[in-house]
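Handing you this structure, nothing more for now.
In this view, the complex is presented without one of its protein chains, the others remaining in place.
By written order: A, B, C, D and E. Residues from 1 in each chain.
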Amino acid sequence: MILRIDRLLTELPAPSDPDPVGASAVQELLGGKFGEMSTFMNYTYQSFNFRSRQGARPFYDLVASIAAEEFGHIELVAATINTMLTGSAEGTPGQSGALADVVGTRNTQQFIAGGAAALVQDSNGKPWNGDYVFSSGDLIEDLTHNFFLETGARNNKLKIYEMVDHPAARALTGYLLVRGGVHQLAYARALENLTGADLMKLFPAPRIPTDKIPECKPHIKRGEHLKLYRFSPEDYQELAAVFNGPHPETGEELFIAEEVSPEGAPAYDLPPQPAVFAPGPEPKEIEEIAAKQRKAAGLPKKPTGTVANA
Amino acid sequence: MILRIDRLLTELPAPSDPDPVGASAVQELLGGKFGEMSTFMNYTYQSFNFRSRQGARPFYDLVASIAAEEFGHIELVAATINTMLTGSAEGTPGQSGALADVVGTRNTQQFIAGGAAALVQDSNGKPWNGDYVFSSGDLIEDLTHNFFLETGARNNKLKIYEMVDHPAARALTGYLLVRGGVHQLAYARALENLTGADLMKLFPAPRIPTDKIPECKPHIKRGEHLKLYRFSPEDYQELAAVFNGPHPETGEELFIAEEVSPEGAPAYDLPPQPAVFAPGPEPKEIEEIAAKQRKAAGLPKKPTGTVANA
Amino acid sequence: MILRIDRLLTELPAPSDPDPVGASAVQELLGGKFGEMSTFMNYTYQSFNFRSRQGARPFYDLVASIAAEEFGHIELVAATINTMLTGSAEGTPGQSGALADVVGTRNTQQFIAGGAAALVQDSNGKPWNGDYVFSSGDLIEDLTHNFFLETGARNNKLKIYEMVDHPAARALTGYLLVRGGVHQLAYARALENLTGADLMKLFPAPRIPTDKIPECKPHIKRGEHLKLYRFSPEDYQELAAVFNGPHPETGEELFIAEEVSPEGAPAYDLPPQPAVFAPGPEPKEIEEIAAKQRKAAGLPKKPTGTVANA
Amino acid sequence: MILRIDRLLTELPAPSDPDPVGASAVQELLGGKFGEMSTFMNYTYQSFNFRSRQGARPFYDLVASIAAEEFGHIELVAATINTMLTGSAEGTPGQSGALADVVGTRNTQQFIAGGAAALVQDSNGKPWNGDYVFSSGDLIEDLTHNFFLETGARNNKLKIYEMVDHPAARALTGYLLVRGGVHQLAYARALENLTGADLMKLFPAPRIPTDKIPECKPHIKRGEHLKLYRFSPEDYQELAAVFNGPHPETGEELFIAEEVSPEGAPAYDLPPQPAVFAPGPEPKEIEEIAAKQRKAAGLPKKPTGTVANA
Amino acid sequence: MILRIDRLLTELPAPSDPDPVGASAVQELLGGKFGEMSTFMNYTYQSFNFRSRQGARPFYDLVASIAAEEFGHIELVAATINTMLTGSAEGTPGQSGALADVVGTRNTQQFIAGGAAALVQDSNGKPWNGDYVFSSGDLIEDLTHNFFLETGARNNKLKIYEMVDHPAARALTGYLLVRGGVHQLAYARALENLTGADLMKLFPAPRIPTDKIPECKPHIKRGEHLKLYRFSPEDYQELAAVFNGPHPETGEELFIAEEVSPEGAPAYDLPPQPAVFAPGPEPKEIEEIAAKQRKAAGLPKKPTGTVANA
Partner (left out) sequence: MILRIDRLLTELPAPSDPDPVGASAVQELLGGKFGEMSTFMNYTYQSFNFRSRQGARPFYDLVASIAAEEFGHIELVAATINTMLTGSAEGTPGQSGALADVVGTRNTQQFIAGGAAALVQDSNGKPWNGDYVFSSGDLIEDLTHNFFLETGARNNKLKIYEMVDHPAARALTGYLLVRGGVHQLAYARALENLTGADLMKLFPAPRIPTDKIPECKPHIKRGEHLKLYRFSPEDYQELAAVFNGPHPETGEELFIAEEVSPEGAPAYDLPPQPAVFAPGPEPKEIEEIAAKQRKAAGLPKKPTGTVANA
C-alpha cells in the first residue's frame, strides 16, 4: 500500500505563456513507451510479481522503492503539461470561438477529452498500454530491461529538452535527467553485483553528460545525482547492498539518503479554465458549495491544503 | 509523491492448489476496463489534473486519497493472481515438458511473458490502456463517471466472485466488494453534495447487498464499509465535508477513519517457480549473492523485510 | 435516417443447450475483420461519403440499401450468440460458484462484460475497429473492395458453419450465406457495369456452391438468392440499373423485390440469466415496476411488443 | 431490421469554405469515445442483448428507438465533415501538387484513405473500437452508463461548438445538443422510474443551459428538446411509460411525438473532388455509364433521388 | 531464407531541403494499411503458408518472388523518408532549442523515437499491425485480395504523389507506381488464369494511366512496367506460366526478366543528425573506434561498402 504526500518532488515554475504544441510533445515523457508511466508501472509490477523476496531482498527493495519514486515522476510530468496548457482555455464556456485558438493544436484531446490537461498518451496521441510493461520474473533479465528502459527514457528526456523551450518543460527535464540517471545507474549496479559484468563504461547513455545541462546543475549541486531514497517510512532498508561504489562519471561515492524522500515543493493551484469546464463552467459556484460543506463539517474556514501560490 | 509501505491492505491466504484458468479470469479485475488499474489511474489523473484545488478542496482531497487506496488494490489483485499461479511452474528449467501442464491455459503469457505472474491485461488477454482514463476536469462529470466506474467495477467483482472459487480469489473479492462499495458511495455522496440530486436509492448497484456475501462479512464487522482513510501522513484533511450521512443500505453513519490507513498484513513471500526462471533458473545462487552483498553492506544477517511466512 | 422494425430478418431456433465455446467462435461473424459489423459499417460509410450521388445514383442506391440490410445481419448474429449463451448463467446471483461452469470458456467477457451476450469482438476477443472500414470515395475501388469483403465474409461463414454445430449457428450461417452471396454478386455486377470487366467466373468464391448447404436450401427455394430489397419505404429506386442479368451459378434472372424488405420473424424473448444480472439480479422486480409504469401511462395491460415465444 | 430513409435528420448548410483542420476536430463527435458511433452502437447492442424484453418492455422500447435515432446522428456528423472537406481536393487528379494544400492538415487520412471524407476515427486519428460499447445486460447499470455517456457526449459537443466555427459544424452541434439532451434526460428518467432516485438536479450537465446556444434555439422553438420519436412504423409503443414528467430546466412537459420521426431534410449532393478520385478521376464518365444503365433499366431520365441542391 | 544486397531498387536523389511534414505523409506508404509493409508481409506470409506448393507451383512462385521485391520497396520508402528528414536535426546535441524547429511537426516520434528517421507507422502515426495481413490459404481468395491490395496501394501512391512535392517523394512514387502496377497486373492475370474471369478492363485502377506521370516515364521507357523479376538466384522458375499476355493499357507483351533482379543503385550515406544522436552525439568518436576495429581485423583502410556519395 502507499501513503500519499500532497507535494511535488521538485519545484515547477508558475504558469506563464501557454504552449499547447509543446505540451503535446511533453506527453511522450508521460505516456510514451519510454515515458514515466512505463517506468512507474514496470517497476511496480516487477515488485508485485517478485518471487523469493526474502532471498533476494536487496534487489526487491531496490525495485520497489524506485517504483515509489516514479509515481512522483508521473505526477511531475502531468503537472508540467497542465502548467503549459494553463491560459489556453480561458474563454467563455458555451460560446462559439472560445476554443478557436487550439483547433489546430497537435493533440486536440487535451482540450476535448481533458480540461486543458494531461492525457495518458504519448506525443502522437496514442494511449499508453500494458504491453509496455516487462516483468519476466527473471531478476537478471528484469534488471537488464530496466537499464535499457532508463536509457531510452534518458534519450527521450534529452530530446524533449532540446525540443520544448517552455520554462516548465525545461525545469521538468532538468530534474528528471538527474533522477532518472540515478535509476539507470542503480539498475546497472544491481546487474553488476549479480553477475560480475562491468557496465560502468556504458555511462553516460546517450553520450551526453548530465552536468552539461544548465537545468540539471542545481540538482547535481544538491547531490541528487548520487543518492537513492527509500520512499518508505520503514521499509526497503537494504538498498545499500546494491547501490554503492563510485559514480561512473564523477567518481563521487553513491549513497542512500538518510531522509525518506526529498522534501519537494507544493504544487501550484492551477486556475480554472472555464472554456473546457474545468473545474466547471462556473467555478465560483463550486467554491461556494465547497465552502458551505466545509463549514458544515466543522473544518477551518481556510482550505487546509498547501499550494505554492497560496 | 508517495511513500510505500510493504504490506497488503488485507490478508490473503497462502498459496494452495494452483489455478491458472481462474487466474486468467481474475485478470479482469486488474487490467479490465473496470479493473483496479482503471480505478487507480482514473482517480490519480483526475487528482493530477484538478483545477482550483483550494476552491474545491474537499472534492480534491476525496479523489486524491481514494486514488492512493487504489494502488493498494492493484497490489492486492496482483498478489492474488500470483498466489493462484504458484505451483504451476515448479518443473526443471530448460527441460522439455517442464511447462507442458499450462500449454492449454487461457492466458499463456502469464508464463511466457511473466514468471507465473500477473500481467497488465484483462481476462481476454488484452492490455490495459490509457483510453480507459476519464479525466474531463469538469468536477460534476468526473464524479458522475467515477460513480459509474465503481458500479461497473462492483459488477465485475461480483462476477469473478461467482466464477472463480479459489480461496485467494474469494478473499480478494470479499475485500474489494466492501472497499469498492465505499468508493462508489463516496462519489455518489460527493455528487449529491455538489448538485442536490439524490442518488442513494441507486444502492446497491448491482442490486445484490454486499452483506450477503460471506467473504464480505468479516470486513463489514470491522466497519470497513463505513469509513474512508486519508492514506496520507498529513494531507487530505477535508474528506468529512463530502463523505458523511447515513449508509444507504444499513443506515449507519459514515465517517473518516482516525488511522491514516488500514493496518493491513504482510504479503506471503511467494516461492520460486524455476520453470519460468523466477527469480532465476537457480534461485539459490541469487540468494547467496544477495547474502554476500548484504553482509558487505553491513546489514543484519537475516533479511530485514517482513513477510507472512517468515 | 432509419426506421427500425422489431423483427429479425429470418427465424432463429429457440434456445436449447447452451454452447459458450461455439458462441465465442460465432463472434467472428459479428466483430471480425470480415464480420457483419464490417459489411454494415463499410457500406454505411461509403453511402455517407458518396460524392455525386445524382450522377451515379444507381450505384449510390445499391450501396445505401445493402447497408440497410446489413444492420439486420448484425442483429441476427447477435441474436444467435445470445441464443447460444442462454442457459449458461442461470445460477443464483451473488453466490460463489454460480458461474463456475464458464470460467474456462474461450471468451470470459461474454459473461463478465456482457450479460451472457454478444460483444463487439471477433473470435479471438479482439474488438472490432474503424480501421476495418474502407471508404475511398473512388467508386470502382470501393466496389472492388466490397466484392473482396463479401468473398472473405463468405469464407468465414462457411468456416463457422463447419465449426459450430449448434442449431442457431447453423440457421444463421444458412441464411447469411444466401443473402451475403447476393451482396457479393451485386457488387460484382456493379463493377462489371462500370468497367466492362467480366467477373462472373469468379463465382462461387470460395468454390463451394451455396445450394449444397442443407441449411441454405429453404432460402434458395424462396428465391432469396436472386433478389435485392430496397429496404426503404420510398428511396433507392434505381437498383435495377445495376443488379440484373443471370445468376452466375444457376442462370436464373436476378431481380428487385417488390416488397420493401423480407417479412422476417419476431425474435425470441430471451429469458433472464440472473447469474450475470441480466436484466438484473431480481428480474421479477423489474417486471413489476415496468407493469406499474405501463399502467400509469395508460398502456394496455399486456406488453405491446411481439416476440416469437409470446 | 431497419428501413432507410434518404434524408438527414436536420438541414445542414451547403458547402462553403473548406476547413480540413476543423473537420479533423469534428471527427471526435463521430469516432471518439463519446462520439455518435458510441451512442449508436451502445444502444444498438444493448437492445440486441436485452433479456426479458416483454417483462421490461418500456425500457427495451426506449433503448431500441433511441438507437435508431443515433444512426441519423452518425449520418449527420459524417455529412458535416464531408461538407467541410468539400473544396479542398478539387485539383487535377494525377498531378503533382494537386493535394499540396492539405499535406499539413491534422488528419491526412481524410484525403489518403478517404475521398475528402469522414473516417471512423476520433479527433486524434484513432479508430473507433468495440471496446467503447458497454452492454452489461443489467438494466440499471446500462441506464447509468447511458446517462454518463450522454453527459460525456454533451461535453464534447459543447467543446466542438466552441472550437470549430465553420457553419456546418455550428449547425451540427446546435442540433445534436438539443437531441442528445433529450436522450440524456430519457435515460435519467428511466433510471428514476426504476429506482426512485432523483437525478433531475444533475441537469444541465455540463452546467451550460442548452437554450443559451444560439444555434440550439430554432430547434428548441420547434419543441425538439421535449419529445421522443419512436423511429419505427409500428413498434416501440411504450416509450411514454418511462419518458414523461417535466423538463428539469424549463418545466415543460415531456411527450412522445405523434409522428414516427422528424421530417428531416434532403442532403446536399456533394460535388466530386477529383484530386482524391471521388467518385473517380473522371466523374463525367461515371455519370454517362450510370445514365446508360438507368435507361436500359427503364428508369426515368432524371435521377429519382432527392437532394437539397437538385 | 534470403540474401541481402546492399543496393536500393532504384536511385533516389541526394538529401536537399528537409521536409518533416511531407515525410510524415510518406509514412502512409510504409506503415499504412496499403503501404509497403502490408504488401511485403501479405505476400511473404502467403508464401510461407502456401499449401500444395508443387501442385500449384507457378502461383507459389509468383507470390514468393513478388514478396521478395516488396522488401526492396519498404527499403525504398524508408530511404525516402530518411532523405526528407535529413537536415532537420543538425543542431547541437544536449542544447535547449536544438530541435525547436520540429516541435510542431505532424509526427514528433520521427525525432523522439527515431533518429530523424522512418517509423513503422502510417501517416497518422498509428503503428502497422499484423491484422493487415490476409492469408486465407484459399488461392483464389488470396489473389483476389492481392489485386485489391495493390489497387488500394496504387491509390495511395497517387495521392502521396499529388500531396508531397519533395524530390525524393516524387522519385519514390514514380518508381513505385510502375512496379506496383506490375504486381497489380500479375495478380489479376493469375486470377484470370485460375478462373477464366476477365479482369483486364479494370485497368488502370484508379483510372489514371501511369504513363501520364512524368516521374514514371523513365521507368516505363526501360520496360519496367512489363516484366517480373525472379528475385532469386535459382528459384521461382515458373512465373511465365501466369505472367504473360498483353499489357491491358499498352498492348505490349508481358515477360519475365532474364536478370534476377534490377541492377539498382547504391544508397546515399546519410549524414549524422547529432541533435537526435544519430549515430550518436559525437559521430566522430564512433568513426574512430570503427576505424581502429577495422584495422585490428585486417580490413582495408577504406570502408568496403558502396554508397552513392562515396
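Convention: contacts are C-beta pairs under 8 Å (C-beta built on N, C-alpha and C of every residue); 3 or more make two chains touch, one makes a residue touch a chain.
Just so you know, these numbers come straight off a predicted model, no measurement behind them.
The hidden chain, counted over the whole complex, makes contact with A, B, C, E.
Listed here are the subunit E residues that touch the chain not shown: 1-9, 31, 37, 41, 44-45, 48-61, 64-65, 67-69, 71-72, 74-75, 78-79, 82, 113-121, 127-131, 133-141, 193-194, 231-238, 240-242, 244, 260-262, 264, 267, 269-273, 276-281, 283, 286-287, 289-290, 293-294, 296-299, 303-305, 307, 310.
Interface residues of subunit B facing the missing partner chain: 91, 93-100, 102-104, 106-109, 111-113, 121, 125-127, 275-277, 280-282, 285. Summarising the interface, subunit C meets the missing chain with residues 21-22, 24-25, 28, 32-33, 106, 122-126, 155-156, 158-165, 170, 206-208, 212-215.
The working rule: only the chains that are shown with their structure count from here on.
The chain pair with the larger count of C-beta pairs in contact, out of C-D and B-C, is C-D.
When every chain is represented by the mean of its C-alpha atoms, the one lying closest to the mean of all protein C-alpha atoms is D. Once the centre of each chain is set as its mean CA position, subunit B and subunit E turn out to be 48 Å apart. Residue positions of subunit C touching 2 or more other chains: 113, 121, 127, 131, 134, 136, 138, 140-141, 276-277, 280-281.
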